[in-house]
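Note sheet for the following structure.
With one protein chain held back, the other chains of the complex are shown just where they sit.
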Amino acid sequence: MRRRAVLDVAILDDHSFSYRAPIWWGNLLMIFIEGAAFALMVVAYYYIRRNFNTWPPERTYLPDMGVSSVNVILQLISVAPMWYAAKLAFAHEPPEEVGRWLMLVVAFGIAAIILRAFELRGLHTRYDSNAYGSITWMILITHLAHLIAGSLETLLIALVMFKGPVERKHYTDTTVMAVYWYFVVGSWVALWLVVFVSVRFI
Amino acid sequence: MAYSQALPMREDTPEPPPLITVDVENDVRAKLTATWREKSGLWGWLTSTNHKSIAKRYVITALIFFALGGLEAGMIRMQLSRPENRFIGPDLYNQIFTMHGSTMMFLFAVPVMEAVGLYLVPLMVGTRNVAFPRLNALGYWMYLGGGILLYAAFFVNTGPDAGWFAYVPLSGPQYTPGKRMDIWAQMITFTEIAALIGAVEIITTVFKQRAPGMSLNRIPLFVWAEVITSFMIIFALPAIVVSSTMLATDRLIDTHFFNPAEGGDALLWQHLFWFFGHPEVYIIFIPALGMVSSVVETFTQRRVFGYPAMILSMVSTAFLGFGLWVHHMFATPLPQLGQSFFTAASSAISIPSGVQIFCWIATIWSGRPRFTTSFMFVLGFFFLFIIGGLTGVMIASVPYDLQVHDTFFIVAHFHYVLLGGAVFPLWAGFYLWYPKLTGRMLSERLGKWNFWLFFIGMNVTFFPMHILGLMGMPRRVYTYLPEMGWGGLNALASFGAVFIVASGVVFVVNVLRSLSVGAPAGDNPWNAPTLEWATSSPPPSYNHLFIPVVEGRDPLWDAAPGELSVVTGLRTDRHEGLVTSIMDAIPERRYEFKKETILPLLLAVFGGGSIAIAVFSPWGVTIGAIFTFIILACWFWPTISPDSDTPVARRPS
Partner (left out) sequence: MTGWPTFAWRNTLTWCALCCAPLTVACSGFQSVLDPRGPRAEAVAKLHWTLTAIATVVYVVVISALVFAVWRAWRRPPVLEEHQYHETPEQAGAMRRGVIIGVAATVVIMLIFIVVSVSTGSTLAKVGGDKPLRIDVVGHQWWWEVKYDDPDPHNIVSTANEIHVPVGRPVLVKMTSTDVIHSFWAPNLAGKKDLIPGHETVTWFRADSAGIYRGQCAEFCGHQHAKMAFYVVAEPRLEFEKWLDQQRSEAKTPTDSLTQAGERVFLSGPCAMCHTISGTGAGGTIGPDLTHLASRRTIAAGTLPMTTGNLAGWILDPQSIKPGVKMPPNQIDPQSLQALLAYLGTLK
């Protein structure tokens, strides 16, 4: 077996962004997995609805709109600093700047986590009260896990940006983190619509 | 950022580019061998991130579980060989058939199909490792952890006993108290993480790391099969993640997902489980279809006929596979109109399978068959799978299924499709790829014994079960009365199991013996067309000396004889590979693979360990989360080294 050299790739770069980067695909596939899990929880929510005469069940208040609306709006706002941090990362701007915007996202994330505790109380049911309690808590707690993971990961990338050594692949990581963050916020909008809004109509 | 326009393409130069000199090859070989050398000893074994080492471990572990599952099956057959047998009592029997199903489905079938993919896909697409080498290692350790958890529990009489499908309320806290089903649910967590990791690896590797020139329409059918399967895993496994979590919380912290007294629903479990469970069997089956294609093309020396039809068939099977799950629930009170839809869908899935079968038959007709053991296993696949497929279409009919559901007719059906449709192609794959893995040829004589013992044993064991089901014998019974008249056929079925065990022994002897006395294989003993045969047997740790350039669908048949077009320019001082575009595999950038590290094992031990502890105490979840965060922080923390990509200059403050 003899080999004939027909291409030379030494001049190619060794990092890239978005769909050209394998890590972006790994992130996207993970979003598919988690999205599928959320979709199934939503299906289970509506399936359980059919076992009750009233919804929420008897002697259960409607979930509080106040706290949950604040949380949704906060999370939607948090998309802005994340988007901006990703834009800076695409443009290879200095890492401290990127890090600062990421820390702002972390602050929003922590706020959302704290508000989640109030949202759980605002469900006016316990996970062991009945099936309604179980499924609403499962949805909120699973999403809380994503909020925590997302905030901690963003914090980690921000720390790398401040402390260094920063490699160009960390800029890719920032942009990929942004996609994950959009998923965390986007999935919450959908889940919020199910748990806090649609409950009033079905 | 500089793409193909900067690279010299063949058409630009008047004469073909030069052959790489032997000196240059030796130099590159020496450098790559040094860079990619796997560490030796126990530490090397525990820290390896080489996809071939990990995949070999995966396959061997899966085969050990196959043997354990087979032993469990042997015990089932011994107990059922006579009416009112007292070989095993009901409690142990219920654990054993649950272990048999869980082992075969979660610890053997899906892992082995993924593992064969994890070994072959990087070789077949012409890259040096999977996209995320450390994640790959984590996947194996999680899988091993899940298997050990399950079997450790079984050996201390805490094995699950509510069936591999764990229907509630039987598997719930009230009717199966204790830790048995909690351990089952956590085993699911381990194995499902491993399966999802494998799927992410395969998709990312195939999308972004194919050899230049391997456009979408030049991807080998086996690789297509693995990619399609991986997408199925991504969308199907979350269903059992969600349902097993619901079962665990029902059992451990008193949630009410499946408790009818508090608005929960026993049918919710069935819907969620089977939404996973039906695609699961296609997850097992589709890689086998890829293996059949590889074997058919190799041993008829013809490319498989109808390449686009073959791919569309596998894709249709994957999509349709998500629309069949209710056919496991025909005996439940679901509306009849809805059930008819699932009859139609369950029958329709025979069409893509039919397309593939006819394309293979056409390929064989046009080719020159060689009756190696591998090819015989594929012929056996046809004989057996078609029986299973036909009984499958029969039970797609609601009225028919209402009679044979939960009887031995169903047991016969799914063993024909799983053993005949997945395990026989897998064995065909073993006989095809063993020379590549080990550099030695398996004995054809022992191989023929392996095949015939397996084929005869399968039929003697499982064909009578069709009749037993029609005679009224339900499933999952630890004994039966003598006056039912089932004794004769049960004895026959148990007798057949002896042949299957014997065939397994012959296989193990063949594999072990051939390691030392098998004929040396060389690079491509079968004159097969795909890229894994372009490198040595066994492949070096860096897979290919130079990344190949592909000019057709059958790279080694389309290339000039004795020659291979390759890519130069990748670094030999670090683990480097090539990232190419999705559609046409045009080179985009160079990519660094991560080297060996102990972190995946640590994450599996601590993260996985806390999942196991969570069965006994909710603190397991909290502690696990903390450990996971710490280890993941180490995982992603930057380390400056000569290998790293150019560090970013920090602006002076």
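As written, the chains take the letters A and B, and residue 1 is the first residue of each chain.
By our rule, contacts are C-beta pairs under 8 Å (C-beta built on N, C-alpha and C of every residue); 3 or more make two chains touch, one makes a residue touch a chain.
Small disclaimer: the values here were computed from a predicted structure and weren't measured.
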{"item": "Chains still shown that are in contact with the chain withheld from the display", "value": "B"}
{"item": "Contacting the left-out chain in the complete assembly, out of B:Asn459, B:Thr535 or B:Ser610", "value": "B:Asn459"}
{"item": "Absent-chain contact - pick from B:Ile364, B:Val423, B:Val579 or B:Ala612", "value": "B:Ile364"}
{"item": "Among B:Thr317, B:Ser374 or B:Thr391, residue touching the chain not depicted", "value": "B:Thr391"}
{"item": "Among B:Val121, B:Ile219 or B:Val355, the residue in touch with the chain that has been omitted", "value": "B:Val355"}
{"item": "Touch residues of chain B, complete complex, unshown partner", "value": "89-91, 94, 162-163, 167, 169-170, 174-175, 260-261, 264-267, 300-303, 305-306, 309, 331-333, 336, 339-340, 343-344, 347-348, 350-351, 354-355, 357-359, 361-369, 371, 379, 382-383, 386-387, 390-391, 393-394, 396-407, 459, 463-464, 467, 469-472, 474-481, 483-485, 488-489, 529, 554, 557, 561"}
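Quick note on the criterion: only the chains that are shown with their structure count from here on.
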{"item": "Cα-centroid distance, chain A relative to chain B, in whole angstrom", "value": "30"}
{"item": "Complex contact set, residues of chain B against chain A", "value": "1-2, 6-10, 16-20, 25, 131-132, 135, 196, 199-200, 203-205, 207-209, 212, 234-235, 237-239, 241-242, 245-246, 249-250, 253-257, 259-260, 262-265, 268, 271-272, 275, 523, 534, 545-546, 549, 562-570, 576, 578-579, 581-582, 587-592, 625, 629, 633, 636-638, 640, 644-648, 650-651"}
{"item": "In the complex with chain B, residue positions of chain A that touch it", "value": "1-16, 19-23, 25-26, 29-30, 32-34, 36-37, 40-41, 44, 47-48, 51-52, 57, 92, 94-96, 127-135, 137-138, 148, 152, 156, 160, 164-171, 173"}
